[in-house]
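Here the complex is missing one protein chain, while the rest keep their positions.
Chains: A, B and C, in written order; residue numbering restarts at 1 for each.
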Amino acid sequence: MPPMNHAPVNSIFDTEFTERLCEMFERQICFNQVLGLQIESLAADAASACLQMRPELIGHFTHQRLHGGVISATLDAMGGLAVMAAIGARHLDESAEARLQRFGKLGTIDLRIDYLRPGNGPAFRATAQVLRLGSRVASTRMEFFDAQDRLISCGAGAYIVS
Amino acid sequence: MPPMNHAPVNSIFDTEFTERLCEMFERQICFNQVLGLQIESLAADAASACLQMRPELIGHFTHQRLHGGVISATLDAMGGLAVMAAIGARHLDESAEARLQRFGKLGTIDLRIDYLRPGNGPAFRATAQVLRLGSRVASTRMEFFDAQDRLISCGAGAYIVS
Amino acid sequence: MPPMNHAPVNSIFDTEFTERLCEMFERQICFNQVLGLQIESLAADAASACLQMRPELIGHFTHQRLHGGVISATLDAMGGLAVMAAIGARHLDESAEARLQRFGKLGTIDLRIDYLRPGNGPAFRATAQVLRLGSRVASTRMEFFDAQDRLISCGAGAYIVS
Partner (left out) sequence: MPPMNHAPVNSIFDTEFTERLCEMFERQICFNQVLGLQIESLAADAASACLQMRPELIGHFTHQRLHGGVISATLDAMGGLAVMAAIGARHLDESAEARLQRFGKLGTIDLRIDYLRPGNGPAFRATAQVLRLGSRVASTRMEFFDAQDRLISCGAGAYIVS
């Protein structure tokens, strides 16, 4: 079995928290599996993930472009993931279990997506940054890149935290 | 084979246009098939579609809720569909083929989604209305309802038209 | 002194609440005075106001159009006003003073404005509707009309409530 590459050595998070968050994000949130999201990094106020192009993710069939909905769904999920990381980082003294329980109340309030360029190519990377984590609401900024690191799309989200 | 229910008798559109638009939207745009979108109605400035809940569309696994990304992707697709209908209605004198060719240039500029209530239940309906169709940009408003006709989410989109 | 026209006879709100809310919205929120906002109606989940065109509100000097920022500022203010009305309506059993105290915590989380048509003419009307008032967050939809009742702009906002 290949080693997990989900807990970077320099992560601020413990392995249990990281692995369980990855398990939840990549597998238990079913639609994230449809998107094929794989977490690449987690920080105190940011997260990144990658996804591979697959035929069912295509929008414009003649152009082999990623469907805009794949991008908006990914950026929504990434904003939420960055907020989870920020909540986890704020409560490092708590057990992994207690921190994961906190995510039950998390929900997207609203989302904006700007589509800048068509999404072509074999793989994509999405990042999210928490601009502000309040006691009730968190605000995030997200970006979506292609395999050449071109900015394909960006977004902003507001999330209810508790 | 069951009859197509895609060309309502009172539609302003001819059967060829309606059927080819449905074929494109429901099958050729691959990710719309993942979402399971089925067109219900097409008007000169509006469109509606339905989708069934399926396990892979779930977001919050403990709550059996629709993933927010399914909603944003659906509303993005619906805004685009309403714009296609509006373009089709503006060029009723053209052949179905010529009108469908016009959609090649269509693209989402940006999108806003407001999540109002959790999306539970067996089926959902999404509607979109064109607020303005300009020569270059179209603006739309979208709504997402559950099986009890509760407003789950709403959105706004801007689309490049030509 | 002309009679106050701020407490429509069929309003669900008492005169004291209505007058103090108008006083606050129209005069104590200084920038609303710059915009020239005057409340027209207040309901349990909606509000409307009007404003007059004035030279300093102009954006495109050659076209005598309303500045887009006047529209965005007005729609932000209107969404907030509708939320205030909704909070007031939810707590009708409280004194006007107690209800007004609740507005101290109100703040805009984020805002989207769609500009559909240029804003010309002598006067404008803006409306807002609360789509959902939760215990922490409220979501609103806003519209901006010219004197011929044409939809000039529309928007959506999320507000922190407590």
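We adopt the following convention: a contact is a pair of C-beta atoms (placed from the backbone, for glycine too) under 8 Å apart; a residue touches a chain by one contact, two chains touch by 3 or more.
Just so you know, these numbers come straight off a predicted model, no measurement behind them.
In the whole complex the chain that is left out makes contact with A, B, C. Residue-wise, the contact with the chain that is not shown comes from C:Val70, picked out of C:Leu21, C:Ala43, C:Val70 or C:Ile152.
The chain not displayed touches chain C at residues 24, 28-35, 55-62, 67-70, 72-74, 76-77, 104, 107-115, 118. Interface residues of chain B with the unshown chain, by the touch rule above, are 109-110, 112, 136-137, 139, 156, 158, 160. Contacts to the hidden chain, counted on chain A, fall at residues 112, 114, 116-117, 131-132, 139, 141, 151, 154, 156, 158.
Keep this in mind: only the chains that are shown with their structure count from here on.
One simple way to say how far apart two chains are is to compare their mean CA positions; for chain B and chain C this gives 31 Å. Between the CA-based centres of chain A and chain C the separation comes to 36 Å, rounded to the whole angstrom. Each chain gets a centre from the mean of its Cα atoms; for chain A and chain B, those two points are 26 Å apart.
The set of chain C residues touching two or more other chains comprises 112, 139, 156, 158.
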